[in-house]
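In this view, the complex is presented without one of its protein chains, the others remaining in place.
Naming follows writing order (A and B), and every chain is counted from residue 1.
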Amino acid sequence: MKNISRSSYALLFIFLLCAPLFLHDFRVALLAKFLCFAILAVGICLIWGYTGILSLGHGVFFGLGAYCVAMYLKLEASPTGIPDFMGWSGIVELPGLWKPFANPYFAISAAVIVPVLLALVLGYFTFKNRIRGVYFSLISQALVVVFVTLFIGKQEITGGTNGLTNFSTAFGISLTNRGVQQVLYFITVGFLLLTVAFALWLTKSRAGKLLMAIREGENRVRFLGYNPTSFKVFVYCVSAALAGVAGGLFVLQVGMISPEMMGIIPSIEMVLWVAVGGRYSIFGAVIGAILTNSAKSFFSESYPDFWLFFLGGLFILVVLVMPNGLVGLGKSVGEKITSRIKKKEKEDVQHEAGPYVS
Amino acid sequence: MKPVLTCRDIKVDFDGFYALKGVNLNVFHEEVRFLIGPNGAGKTTLLDVICGKTRATNGQVIFEGSGQIDKMQEHKIASAGIARKFQAPSIFPKLTVFENLELSVKQKKSVWALLTAKLNSEVKAKIDYILEKINLQNERNREAGELAHGQKQWLEIGMQLIQEPNLLLLDEPIAGMSGVEREKTGYLIHDIAKECSVLVVEHDMDFVRNFSKQVTVMHEGAVLCEGSMAEVQENEQVVEVYLGRGKKVC
Partner (left out) sequence: MKGGAAMEIWASQLFNGLSYSSFLLLIALGLAITFGLMKVMNMAHGDMIMIGAYVTYSTQLIFSSFMPQNMFDYYFLFSIPIAFVVTACIGWILEKSLIQFLYNRPLDSMLATWGVSLILQQIARTIFGAPNVAVKTPSWLDGGLQIAAVTLPYKRLFILVLVGLCLTGLYVYLYRTAAGRRMTAVTLNRQMASCLGVNTRKVDAGAFALGSGLGGVAGCALTLLGPVGPTVGTNYIIDAFMIVILGGIGNLKGTLIGAVVIGLISTFVEFGSSATIAKVVVFALIILFLQWKPFGLISTRSRALD
């Protein structure tokens, strides 16, 4: 079993590294976007699959990461030093909030730190009071509503419904250049590799086992002397950080971010990616994100009206029929095959042994 | 002799219903104390108060070395050295037997400590020792949820032992066990008592008779009497409580 999982990871990353060789540039760009989502999906797998906390608000962390990087890109793309949309609202001086984002290193670190801080504060104040299950999920969803209305409402600072777009350079290098796009693709693959390695290490560590124990019986964990609050806040922050990284990488490659991309619907879709792949498996989260999004782009290219029916059906299907996702499906099929082979071998052995026994 | 645990005038009010009406109890070093009494006497509630699951409305719980513990959070009480086995086996079903024990080992319990924790030979030896004690050596890599009921009970006892507590609270440890298993559990409890004090809630009178020295009888949220099983059985009040007033008149 261990070998199977190892070789499937190897196959996946070999495929990802070779993809630019045989895929059209346009497809590679799409794949790069999906890989950002895969990084985020690993975070959701850790908090939902392993720890049993369903967050319906990861779009916010993704969005915050993306906005942090986008603010830097936007400033670099504004020759006057003031983003165009601010000019339209009649702002002549750059708001204080924006000033530090002229520094790319600040912006990149903020893309991780800001989501983590938000997760830290919200996580601490909810988990400390033992708010969990549906309560927490609903609160995390309300968080999305708050941020989306805030980002749309404060148009003069955030760019409103349109979000931040129209930027083309980072560190003075053009982002639309083919070579740069490819480098960005490989950087994303690298980040995904790091993310997966980190997640595997975490889940194999004793802390990872405790996360599972929290999922199985949070109160039992307390009576073993652990404080579940700190572990839950920790895993919430980790997954927020991964979402922030994903958002930052996303904006570099896609070139835009808007409140719509962090809303309620994308947030809950993120959970679906993990559910499709298999919520208890890091590998499942990665392939779930890639496959679900591939299906989405296929449908929206060919049958845009049909996509929502498909998506809705997928939610129901994944919950009712395959709670362990594609990985679970693969596993049970694999087990059936091996048990059949074993059975056959046994029968063969019995056949051979037959005469001697009688 | 100084007690390990002292409960002073514990009262618990469940929305107007007093489950405990002022309980006083001392548990001493290396003692196995049995708590018996009819249903609704408040035995489990008393254990709940000691381990922090239920907050007392009144009174104090004092634990040797930690002082007053009744205001502390559950995990702090557990870290102070009080382990609790619940009535229904509460183990982590999707983790293996080994992992269940690994998480319960006495260790630093912060996030950082667990991230950096290594499965060294010392920990392994401890787990092996406990596995042998609870007779689950051959099940170490099975998911705990797949175990038989009695085995789950033992695993949970093992999870408490490996915490190396000073006081062990056992709530009906032999419920659902076969005769042989019961006896084994009884000896196990006495074995445990060499290293820590044990407070056992038990319904099975034969078991109590065979394995108890000191017994505390509870009734309707209060302590009725204390003593050896023989003494307690002589006590008129106890007889009355167990057999009912009607019977006594006859």
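Note that in this section contacts are C-beta pairs under 8 Å (C-beta built on N, C-alpha and C of every residue); 3 or more make two chains touch, one makes a residue touch a chain.
Just so it is clear, the model here is predicted, and its values are computed rather than measured.
Of the candidate positions A:Tyr9, A:Phe106 or A:Phe315, contact with the hidden chain is made by A:Phe315. Residue in contact with the omitted chain (choice from A:Asn219, A:Ser300 or A:Ser339): A:Asn219.
Which of B:Thr6, B:Asn58 or B:Ser90 touches the hidden chain is settled by the complete complex: it is B:Ser90.
The chain not shown here touches subunit A at positions 52, 54, 56, 122, 125-126, 129-131, 133-135, 137-139, 141-143, 145-146, 149-150, 152-154, 217-220, 264, 268, 271-272, 275, 305, 308-309, 311-316, 318-320, 323.
In this section, only the chains that are shown with their structure count from here on.
Those residues of subunit A lying in contact with subunit B across their complex are 202, 205-207, 209-210, 212-213, 215-217, 219-228, 230-231, 234. Within the complex formed with subunit A, the subunit B residues making contact are 51, 53, 73-75, 78-79, 83-84, 86, 90-95, 99, 102-104, 109-111, 114-115, 117, 119, 159, 163.
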